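Quick notes on the structure that follows.
The other protein chains are all here in position, but one chain of the complex has been omitted.
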Amino acid sequence: MNSAAQTAAASPAADFKKWAGWVVGIGIWLLPLLWINLTTYLVLTVAGVTMGMLLFLTASGFTIILGLMDVINLAHGAFFAWGAYTGFTVLGLLNRLGWVETGTLGQSIGSVLICLLLALAVGWVLGVLLEWLVIRRTYGSHLKQILITMGAALVMAEIISICWGPNDEVVLTPAAFTGSVDLWNVVIEKFRLAAILVGGGVFLAMHYVLQRTKLGIIVRGGVENRDMVQALGHNIRRIFTYVFAAGAALAAMGGTMWSIYTREIRPDMGESNLIFALIVVVIGGMGSVTGCFLASLMVGLAFNYVAYSVPTLALGVNIMIMAVILLLRPSGLMGRS
Amino acid sequence: MPEFILSLHQVHTFIGQHHILQGVSLQVPEGQALVLLGRNGAGKSTTLRTVMGMTPARSGHIVLGERDISRARPFEIARAGIGFVPEDQAVLYTLTVEENFRLAMLHEDEGSYARQERVFALFPDLKKFWKSKAGVLSGGQKQMLAIGRTMVNDHRLLLIDEPSKGLAPILVDQLAEALNQIKSHTTIVLVEQNFHMASKVGGDYYILDDGVVAHQGRMEELAQDHQLKQKYLGIA
Partner (left out) sequence: MADHPLTPVQAQRAQEAAGRFTRPGLWLQIALLVLLALEPWFISSFRVMDVAAKVMIFAVLVASYDLLLGYTGIFSLAHAMFFGLGAYSLALIVHHAGAPAWHHLPLAALVAVGLAVLVSLVVAFFSLRLKALFFVVMTLALAQFADILSIQWHSLTRGEDGVSFKLPGWLDVGWSGGKLWGLTINGRLLSYFLVLAAAALLFVGLVRFVRSPAGRVLKSIRDNEQRATALGYQTFNYQILANVFGAVVASLCGVLYALWVRFVGPESVMSTAIMLNILLMLIIGGMGTLYGSIVGAAFILIAESWLADGLRAVKTFLPDLLILQRLADRWILYFGVLFILVVIFFPKGLVGTARDIAARRRARSSE
């Protein structure tokens, strides 16, 4: 009971820092209204939420892998790129059947679903391979992890260049998802809505798995204290392989959604995605999925508001947000110190 | 010849460069609470962690019943029937009491739930705080949780590391009472600094000193032998 009283009676300074963090977090949502008119603001907000949802798909896997096994995987962005190229290839093939550019609503939805499933499968297989071949050898050494996974990211991007060619490619958008809907003058592309649905769905599913299932309890317990969970009879190594593969699969799925959303792909697209995912992970707090979700939205929104006004500074603003959050809360929004 | 549930033969364990266990051999007879005594740094906790495979032995053998578990990994050892209660009231703070129990329950069957009810009877507080985060429990409650959650499994052996550490004297007596009840159906290996607690619960004892077994015998005899107590435990 003592410790409960202690946590409740945190010092005023710590309290202030905590609140300041939240005020900054929420203030960013409204600040752009000072120089952007309301309609544009809403359009940008939808775009920002979409980007946030897609970032979440990559960043959530990264944060759990980091929290559970203390593994920094800089090759995580490469799964994203592989997912994008999987989607690109599948859409190209389905288009020959007439499903994509000309098909019915059902065929459009079907083709996106097939893309997502195959991306999940490709991500899963690549994740298991990378964990077995490389990650296993680096447990306990962040230095080795960063070096090796940077190498792995390079290799995976180069293999894409070899298989698909080094140039930009244009991704087809299924017919039913082209165009936009108009809500009170706010023009929203249809695929953005689909992306928000998918991202939100994944967040809810992940939340359910982590909070309600035995696997979720093992993972959360493992994030807190790996050794103890082992001593309670759980093979944490095997669970980690699954979690790693699941994270890779989610990143690949994010890549597919992203490629359909932006309609273009490049072999090194994983790199910039990884940097945004890393910023999200740092802001959200390592190992926290809810923090990751909030941070994804923050980064997505900030990026879009700034990119509309001064495109070159979009990344710079996110770096600044990260720096400010770290000053206020050194372990991120939801991270434990 | 009594039946031994666990035996260690010439176990050597290193932590980094340090040679912590330098040939520990001991036998745990079934159906009692065996106490490991000794000064700080004598290797008591390391012995438990070595049995659990958390700091694996570099040489020697550890046999559980008929099975050699010297090279097994921690989760295999837990599944082979050893429950481990680490020191410092180590429970998972971010999980609720219920989740701590679910995490520890290896088979979700009727037997496990029946044992869970028995834990509630022994430690009623745990039922009261069932949905609270383990982090907000008091020290004594955390210790009860750490012990109670391992008891939902049909373990043959419990390894308990300094349960009395940091607890008020009245709680220590309650805990000793609880351990006495537990040892009627599950063998216990208890690491303990609190001699009062050790003599209340313990049957056989082993004294470790500098990584080897220095002395062994019955707890009742040790309680009388002031010279021995003075020499190895620094108490009169």
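Chains: A and B, in written order; residue numbering restarts at 1 for each.
To be clear about the criterion, contacts are C-beta pairs under 8 Å (C-beta built on N, C-alpha and C of every residue); 3 or more make two chains touch, one makes a residue touch a chain.
Since we're looking at a predicted model, the values are computed, not measured.
K.L.:
Thinking of the complex as a whole, which visible chains are touched by the chain that is not shown?
P.N.:
Taken over the complete structure, the missing chain's partners among displayed chains are A.
K.L.:
Pick out which of A:154, A:175 or A:188 touches the chain that's been left out of the picture.
P.N.:
A:154
K.L.:
Which residue from A:146, A:175 or A:209 sits in contact with the chain not drawn here?
P.N.:
Result: among the candidates, A:146 touches the missing chain.
K.L.:
For the chain that's not shown, point to the residue among A:113, A:187 or A:326 touching it.
P.N.:
Considering the complete complex, A:326 is the one touching the chain left out.
K.L.:
Touching the absent chain: which residues on chain A qualify?
P.N.:
Looking at chain A, the ones touching the missing chain are residues 66, 72, 134, 137, 142-144, 146-148, 150-152, 154-155, 158-159, 161-162, 165-166, 271-272, 275, 278-279, 281-282, 286, 311-312, 315-316, 318-319, 322-323, 326-327, 330.
We adopt the following convention: only the chains that are shown with their structure count from here on.
K.L.:
How many angstrom lie between the centres of chain A and chain B, each centre taken as the mean Cα position?
P.N.:
Roughly 43 Å, centre to centre.
K.L.:
In the complex, go through chain A and note every residue touching chain B.
P.N.:
Against chain B, the touching part of chain A is residues 1-4, 7, 214, 217-218, 220-221, 223-225, 227-236, 336.
K.L.:
For chain B, which residues count as touching chain A in their complex?
P.N.:
For chain B paired with chain A, touching residues are 52, 54, 73-75, 78-79, 84, 86, 90, 92-95, 99, 102-104, 106, 135-139, 149-150, 153.
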